[in-house]
Structures are given as C-alpha cells and as structure tokens.
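Missing here is one protein chain; the remaining ones are kept as they sit in the complex.
Letters A, B and C mark the chains as written, and numbering starts fresh at 1 in each.
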Amino acid sequence: MANNKTGIWIIGGFGGVAATAAVGLAALAKHAMPTTGLVSELEPFRHLPFDAWGDFVVGGHEIRQSSLIDSAMQMVTESRAIPLELVENNRAQLDAWSSNFRPGILTHSGRAIESIATTGFPIVAKSARDAIDILSRDLVAFAAENQLKRIVVVNLASTEPPASAELSQMNWQQLSQCLDDPKFCLPPSTVYAIAAMESGHAYVNFTPSVGSNLDALRELAIVKKVCHVGRDGKTGETFLKSVLAPAFASRNLEIMSWVGHNIFGNRDGVVLDDPINKATKVKSKDSLLSQMLGYQPQTHTSIEYIQSLGDWKTAWDHIHFRGFLGTPMTMQFTWQGCDSILAAPLLLDLVRFASLAADKQVTGELSFLASFFKSPQGTTENSFGKQFQTLIDWANAFSE
Amino acid sequence: MANNKTGIWIIGGFGGVAATAAVGLAALAKHAMPTTGLVSELEPFRHLPFDAWGDFVVGGHEIRQSSLIDSAMQMVTESRAIPLELVENNRAQLDAWSSNFRPGILTHSGRAIESIATTGFPIVAKSARDAIDILSRDLVAFAAENQLKRIVVVNLASTEPPASAELSQMNWQQLSQCLDDPKFCLPPSTVYAIAAMESGHAYVNFTPSVGSNLDALRELAIVKKVCHVGRDGKTGETFLKSVLAPAFASRNLEIMSWVGHNIFGNRDGVVLDDPINKATKVKSKDSLLSQMLGYQPQTHTSIEYIQSLGDWKTAWDHIHFRGFLGTPMTMQFTWQGCDSILAAPLLLDLVRFASLAADKQVTGELSFLASFFKSPQGTTENSFGKQFQTLIDWANAFSE
Amino acid sequence: MANNKTGIWIIGGFGGVAATAAVGLAALAKHAMPTTGLVSELEPFRHLPFDAWGDFVVGGHEIRQSSLIDSAMQMVTESRAIPLELVENNRAQLDAWSSNFRPGILTHSGRAIESIATTGFPIVAKSARDAIDILSRDLVAFAAENQLKRIVVVNLASTEPPASAELSQMNWQQLSQCLDDPKFCLPPSTVYAIAAMESGHAYVNFTPSVGSNLDALRELAIVKKVCHVGRDGKTGETFLKSVLAPAFASRNLEIMSWVGHNIFGNRDGVVLDDPINKATKVKSKDSLLSQMLGYQPQTHTSIEYIQSLGDWKTAWDHIHFRGFLGTPMTMQFTWQGCDSILAAPLLLDLVRFASLAADKQVTGELSFLASFFKSPQGTTENSFGKQFQTLIDWANAFSE
Partner (left out) sequence: MANNKTGIWIIGGFGGVAATAAVGLAALAKHAMPTTGLVSELEPFRHLPFDAWGDFVVGGHEIRQSSLIDSAMQMVTESRAIPLELVENNRAQLDAWSSNFRPGILTHSGRAIESIATTGFPIVAKSARDAIDILSRDLVAFAAENQLKRIVVVNLASTEPPASAELSQMNWQQLSQCLDDPKFCLPPSTVYAIAAMESGHAYVNFTPSVGSNLDALRELAIVKKVCHVGRDGKTGETFLKSVLAPAFASRNLEIMSWVGHNIFGNRDGVVLDDPINKATKVKSKDSLLSQMLGYQPQTHTSIEYIQSLGDWKTAWDHIHFRGFLGTPMTMQFTWQGCDSILAAPLLLDLVRFASLAADKQVTGELSFLASFFKSPQGTTENSFGKQFQTLIDWANAFSE
C-alpha cells in the first residue's frame, strides 16, 4: 500500500491553536463541519490538488504533560469558543493523535516559557546537535509508524525572547560548527527547524520566534531541498492593519499616529507578560506600517495579559489621520476575535500549501504565502491585498 | 492667447463640499497647501499631464442665495474643520468665483430640497427642454467669459427622491420627445446632465441622484462625444466597507450581519431626514456587500440627522462574522470624518481625471474611476482594492 | 403543614428570560450557583427576611407550545450564554415547573405577537371578563396544588402595541363596565393584571406594555389590597443612560445629542421588528433624559432585529456634549450584554421584594423599586443613583 498520508507535526502541539486545529481537522475528515475560515477552500484555489482533510495525521513535541482533549476542553469551558458536543464527538481521534506526541526541548526558551513547562518532562540534550538528533528520530519514527509520504513541521510554541544579532550574520557552515558546543545559545525554534530540514521535511513557523528566518537556514533548506515559510500568523489586529493602511495610502490620507492595544488571556498571554518575550511580538506587529505607507507615523502597540478574556483577543486601534486642508480625523476599531479559532484554519491552510509545494519540489522560502504572516519571509510586501493577489497568481500559474 | 483654463461648474456649488474644494483649490494654486487627500497627487499618477491647480476656474448653479465664503465660514465656525486664516487668505479668489454662479432649477427636486431653496431665487422653466436651454446658455457664457478650453460639470446638489422606474427603460429618442412636456417628471440631476452633454462638456455625478445613470444618457454621451461618470462619492463608511468586505472574503470568514449607523448634521442631513430622499441614499450604501461577498448577509444601514455634529459624519459599524468551527466573532469600527474635507479632494481629482480623459477624446462612462464611487457606473466591481488597481492600470496604459 | 412556598407565575413563561430565571432558581435552590447579578443578595439587603431560593414554585401562562427546557437550550446553543451542564443538571426541576404552565390569551396582542403563537394553543375567551375568570381559575389551581402562601404574577410577554389613550382616562368603575363587551379592546397585559389583582396576588410588569399602569388598576389594587409595580426592566443601555446622564449634569456638561442604536436577535426582537410594537419600546427608552438633565437634548434611539446576535443585545451610544468655552466633546460606549442573563436575576429580585412587601401588607404601587425599571410607576425619578438610594432607604426603614 502506498504512503499517501501527510503528517502534521506541531511544536507546542497541546496549545489552544493546535487543539482547535485538531478538533476541526477531525470533523472535516468526517465531512461534519463547514469549511468557514479555510482559505484553501476558496474559489480561486478549488482546482489545486491539495491533500484531502482525511489524509492528515497529527503529532508533535510538547514541554507540558497534557493532551489535545484537555486543551480543547479549555476552549469549551474557559473561552466558550467551541461547543462541547464537537469535542465529545471527536474524542477518539484526538486521543489517538495525542499518543503520537513526544517531549520537546526547553533549552534557551527563556524563563517565561520554562515556567509553564511540566517539571522533568522536556528532554534534556547535551548540545543543540544532540537535541536535533533526538528530535529528528521522533520525526522518523512518526513517519514510519503512520506510513507518511511527508511531514510538515509547524511551530506553534510560545514566543521566545529575541535571538542574538550575531546569529543572523552566520552562514550555515559557521552555525553548524557551533552546534556541538553545549554553551551555544540557539533558540529552540531554530533547533526544531534544523531537525525538520535535516530530516527532509517542510517547516512552517506560525510564531514570531526566529525559526528558519536566518541566512544559515535559508542555505540549509536549499541544500536539503526542503521548503519553509514564516513568521507569525496574521490573524487579527495586524491583519486589519495590512488591509486598512494601504487603503488610507490610496486616498492620500496621512496617518499621523496609529495606536493599537491588545488584551487577551490565554497561555501565550502568560508568556508575553514577560517583557523579554513581549519585545519579539510587538516588533512583529508594529513594523509593517512604514513599508505600506512610505513614511513612519507615530505608533504604539501594546499586548497585555488579562486573564478573564481567555482566548478572546480584543484589540482597540486608534488611527489619527490628516485629510485635505490638514484637518485631523479619526478611525477606531475594536476586534473581538478568538485567537485559536482564527489561527487554526490558517495553520491547516499552510500545511496544505506547503505539502503541495513539496509535491511540486518547490524548495526554499515560500514567499507566495506572505498573506498568512505578520513578518513574511522572502518578501517585504505587507499589503494584504497585494499579498493575496500573489497567492492567487501562484494558484493560477499552478494550473497552467 | 490660447484657451488653456478648465472650468469646474458645480451644481449645488454653495454647499460645504464645494466651498471646501474652492478654498483648497485657491490655496493649492498658490502652492500654500500640502496635497494631502488628493489621489491624483499620488506616485502612480505623477506622470499624467493633469491640469495644474492654477488652471481651474470655478462657477456653478445654486438654488440658495449664498456664497462660497458664507459656506466656508460655516466650516470654520460650526464644524471647526477649516482654520479661519485659510478662508481669510483666499477671500478675494472665493469672491471672484462666487460671482460666476447662476440660479439653478428646482422642479421635481422633492419637498425636502424645495424647503432649503431661497424663495424666488431658482429659475422657473416651462419644461425640461426650456431648463436645459437656460442652463446650457450659462455654461456657454462661463466658457466664453473665462476663455476655457473645457468645462467639467459636477453634481453636488442634495440627494433627490428616487427616479421613476420607467425613466430607466427609455432610450434617448423616447426621452428627448418628452422634454417639451411641462408635466414630464425629469429629475434635476438628469436635466443638468443633458445640459452638460449637449454643450459638449464632461459630467461627474458625486451624489446618489440618478444624473447620467440612464441608458438614454449613455446614448447621448456617445452621440455628443463627451465623457461622464458617477455615482455617489465614496468617502467614509462605504469606502471602509469596500476595503474590509473583500478582506473578510479572502479569509473565508462568513459575515452574518453588517450593521452601519451614520449620524451627521450638515445640510445634506436635513434633506436626508426626509424618508423619500433617504431611500436613495441608503440603497446606495447598502447594496455593494453581496457583490463583494458572493452571498447576502443581513444588513441594516441608517442615516440620521443629528444637528450638533455639523459636517462631522460619525459612523458605527458592527460586523458579526463566523469563523472556523462556526464560532461567532465581532469587529466594530467608528469613523469620525468631516464629510466635506473627505469629499472635496476627490471632487478635484475627478475633475482632473475627467479633464484628462476629455483631452484624450475618451467618451462615454469613465468606469476606470470606480474607486471614487459608492455605485460606480460602467462596472459591477465594488472591491476598493480592485477598483484602485484598475485606476493604476489605466494610468500605466496612459503612459505607454 | 403550613403553606410557606411562594409561587412565581410568569406571563410569557417559556421565553428566554423566564427560562434563564428558572435555570438559575433551580441552581440557587441547590446552593450550586453564586449569587452574581442578584441585587437582593447585596450587603444593604442582607437583613431582610426574603423568601429563600428554595421556597419558590414556578408556573405561568404561554401562547406557544414549548417548555422551559427548550427555551433554556436555545440559550445554550444559539446564544452560547448558558453552559450545557447547567441545564442538564436541572432538567427534572425545569420539567416539573413546565407542567404547571397553562395556555394564555392572545386577543388584542397585535399581529406580531399573534404570528409567534402556536396555532390553536391560546385560550379563546368571549370577553375580557371571561378571560379574567379563566386566568384567575388557573392561579387558584396553581396555589392550591402547590400549597402556596402567595403568588407573584410577572409579565414577561413580548411588547404589545401602545394602548389607547382613552383607556388611561377611565376609572375602575368605567373600565369594569366594559369588560363584558366582546369588542372592548383591553391589552392582554392589563387582562392578566386584573386577574392577578382580583385573585389577591402581587403583579410585576417587566415589559413596556401598559399592564397595571392605569388609574383604574391603581384603584383596583387599593381595593383588593394588593401591591404592583412596573414597567420595563432596566437592564442595559437605559440602565447606563440613567447612570451617566446625572453624572454629566453634575459636571454642568451640556448634552447636545444622545444617539443610541440597539441591535439584537431574540424572540422579542422579532416582535419589535413590527413598527407598532417598537413604538412602545422606543418611547420607554427615550423619554428619561429630559427629566434627569432638566432640558431636552436631541435624541435618537433605534432597536433593530439582527438575527445572528441571538440574545446578545449590543448597544452603541454616541453622546455629544459641550464643555467649558462651548467646546464639543464625545463619549461613546458599546454594551454587549446577554438580555436574558441581565434580566433574569432582576426578575427574581422583584419577586422577592414584592413578596416581602406583600408579607408586610404594603398595597399599591411599589415605587421604591424604581431602580429596576425604565419607566418606573409611582415616581418621576430616573437617576439610577437616587433610585437605588431609595431602595436602600426602604431596606433601612424596614429593619427599624
């Protein structure tokens, strides 16, 4: 029997986004769920030979002893975002997938992520090289046990502290020579990316952590003939920024200041409450305006952990702009979106597109997927409209 | 000496939008004003041989005895939207332009518009044909006195009641035969459009009134070799709808309901407070969603006259949408825009584009200007992004 | 064994508010629910000898064949406002209470309410008198079967069309003489109120319908030595108006305009979508400002039925006010409240206060309960702070 299944291997796989994706995937496989929220199901992409929803197997690495069911139930009870029956009806599949999970790594995650790990649970590696080897063996085992044609490794782990500047100046040879040094400070997201690439698998970074966004890893991807893409799923406030800013620019309205305040209460919020981790995130949310506008307005972006909100990320944006004759005017919006509900379908879309790209032997950064990311790799274009047109153009070219 | 000036002839020319445009035009001509808010000044249009700001002369038809200065001063004192000095510094030019104005027509405007006219001021015509002839003579005189190479006639008059259905089924021959009948009910906006076209001038309809949006007038424009375009300047809430709705669609988020409440207190508001006139406007604001989404969500749009707001149109929109797993989420926005400040530069842009099109002997509906209108003539495309791309494409083709 | 139970007899008892109150009452009786939202549980009222939560029995009149469970399940699935387990855990009690329900009357309810009734289900009476007699027998039977010390009749039925002006000019003798006339147009809310009073029971009107707000019924209440109170539970936007308007007045800030737009999608919304019924409601929401401010600002209040919102009533209020030196400023708020969740505890509070008043032989209008109502009977005071102080004063006097 041919291997025709695709593995989705999720780093941080017992979090809210992963659990929501898993619940949805289980329901989609049974044709028991509308395709709302899934970009790959839109008209312009109907002709693409994507993996069917029933063709996926889920597994992953985690640093917390938990399960897809536990995390899904938090979405039911704490966030009131998923109906109880939906989880109940897919319990068996979620349990089966949970059994594919393996302990992840914690080294150089920073104190905030360390504080949420289950004590004694994460693997302890002697060096980055040692960690890569352990993680790679998990991927090999996952593929073998489930007769997979391929794996797409997806990073959903909590945001790491910013990576060191010197890391971004290394080429692969330089970086690879440090891997055996126990003191070499390589962010976990990059360790996982190397493990994925060396095992010949696609890598998708849905978080603001550095992941594969290094010249060294761009090199490695080419050498290993794998594709990769990132960073930071564009789900809510930043999505709207990338929609609205080009519109203001098209009307020659001058944005004087753009203030965005985000509040939410999920596990990511606990980690972002640490200023070191928050710095990575705010940077990712705040830098795109000047590219789209052609000048830098005053901006302020905050993210605060407010426990009562659970997974409901609420953003208030205040856009102060100047029109004809210099007259100041204001647009404000509030966005009340459930973070995991918004992110989960994009994750599934990215897996489908990356798997399709791999089928076609596309290697390197998948810059045509820019519309999914706050800080898209392989392009400087941030306008959502233009990014989405690029995706459609890619799909149209595919069919030709 | 060659005639190289372009006339801007404004129907409803002593209103807030016209006065704001005139103040700005006077300042632009002296290079005493940044070009904020002017689309024609954006990078993609820099190479187009537009009329210079100093090349315009303003005149118009009005039914109220007033002046550009009076109306501009309302923007200063009641709406606090224009600095006093700016009006003071351009008083001489505004007065000169005010002297170009002539009395307009009132027949079939409806009771709300009649109530704001100055008694005894509007011209009284025996029939539509008679009115057309009088109005045309005003245009001819304006062109002669100011040595104009052309006139762009712009409709800024308050919104009329909806036109009769039978009117839209007439061809030009049928319609023209009715013009001598004193009882023939032809909306003023169409009377003005005929006068403009028969005089060989371009016609721009910035209001939701029917204007040239009739098969009969499309015919007439071709015959007379003039260009025309409309309807209803897209300045605030509808502009945002045409920006946001395509973005929701691109993410496969299902909009369940879209509620928009608009409040404002200028003269247009007084007229729209009459339910007959309001019907024309709400229709123009509400119908574009199904085109952009591919299905019809529940919608509700209201426009209410709230005197204290003056020219500040405040909109609250509540967008209720469903995401992955059927989870309902919400986006809300408030838009606090000064109506005349937003509309005036678009009006100047339209005049520039229409004048350029006339230079190039383009005739008929200028559908490449769709991004400026709520109900664009000559196209069914409502997505702002796509409309704006069409404008850029037109500009790029122009240069070739 | 002494009769020490109190009956809660709900007109419109299978609606969302009644079902939510019943679910909560069942849980409170088992001490399985915090007392959040219940005014009678606040510190200033702790010393009052209220009926215990386990001392109530629920029944009611309905025009729809349904049940408390069915309506509670709508709150679970459509509105996502009550957790499934809470309904499951109280199923037996809700079923027992549902069996106490009897068919209600429909005459003179208006077309909107008629359209939601189950065909053939409501009782058909020959006259108002006949209806009163039938309804009274239901109350007698309910009291006897459940050994009740008293009944509090609560009107939760959908809003009726406005009552005729002549009705409010009748005294009881005049009104009572019309009751046998089959053509006499007496609103159902008043028919129920008469049945309650003639049976010696307290009457609480939680809706804007006229109910007992007639001189004739004020007379009847005194004669029958019963207490009554109304109208229109103050749950959301109007509650905030009665909190904010006095604060603006205390700062001598002049409110120029107050616009309130309400959207929601429950059964009340279907009925209010009929302009006749809506008129009753908007009047109740809109009239209190001038009493609190001492002048009448421009106001506009709308209520629109937006199906997707279910029981979540969302209000946007725009308050435009003038401060020192005449400077205009703005406050806006949005209120996203679940209607039944807000109303249900107030209903239980009103029953407790009315039952306590009845224990103390208080008769006539219970004006000390004004803080619970949009249009409080027996007082013109609308400031929430002053109304609430009156309630505290009553409680303090009680203890003396």
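Just so it is clear, a contact is a pair of C-beta atoms (placed from the backbone, for glycine too) under 8 Å apart; a residue touches a chain by one contact, two chains touch by 3 or more.
Just so you know, these numbers come straight off a predicted model, no measurement behind them.
Visitor: Pick out which of A:Phe121, A:Trp316 or A:Phe398 touches the chain that's been left out of the picture.
Guide: A:Trp316
Visitor: Can you say which of C:Ala29, C:Leu42 or C:Leu84 touches the chain missing from this structure?
Guide: C:Leu42
Visitor: Of the listed residues A:Leu48, A:Met73, A:Ile222 or A:Ile263, which contacts the missing chain in the full complex?
Guide: A:Ile263
Visitor: Using the touch rule from the top, list residues of subunit A that touch the missing partner.
Guide: Its contact residues with the unshown chain are 80, 256-257, 259, 261, 263, 298, 300, 302, 304, 306-309, 314, 316, 318, 320, 328, 330, 332, 334, 336.
Visitor: Over the whole complex, note the residues of subunit B touching the chain we left out.
Guide: On the subunit B side, contact with the omitted chain comes from 77, 80, 83-84, 334.
Visitor: Where does subunit C touch the missing chain, residue by residue?
Guide: Touching the missing chain: residues 20, 23-24, 27, 33-39, 41-42, 81-83, 86, 239-240, 243-244, 246-247, 249-254, 322-327, 329-338, 341-342, 344-345, 371, 384-385, 388.
Note that only the chains that are shown with their structure count from here on.
Visitor: Quick check: which two chains are joined by the most contacting C-beta pairs?
Guide: Contact tally peaks for the chain pair A-B.
Visitor: Determine, using the mean of C-alpha atoms as each chain's centre, which chain is farthest from subunit B.
Guide: C
Visitor: Would you mind pulling out the distance in Å between where the CA atoms of subunit A average out and where those of subunit B do?
Guide: Distance between chain centres: 45 Å.
Visitor: With chain centres defined as C-alpha means, what is the inter-centre distance between subunit A and subunit C in Å?
Guide: 49
Visitor: Return the residues of subunit B touching two or more other chains; collapse runs of consecutive numbers into ranges.
Guide: Each of 330, 332, 334, 336 in subunit B touches at least two other chains.
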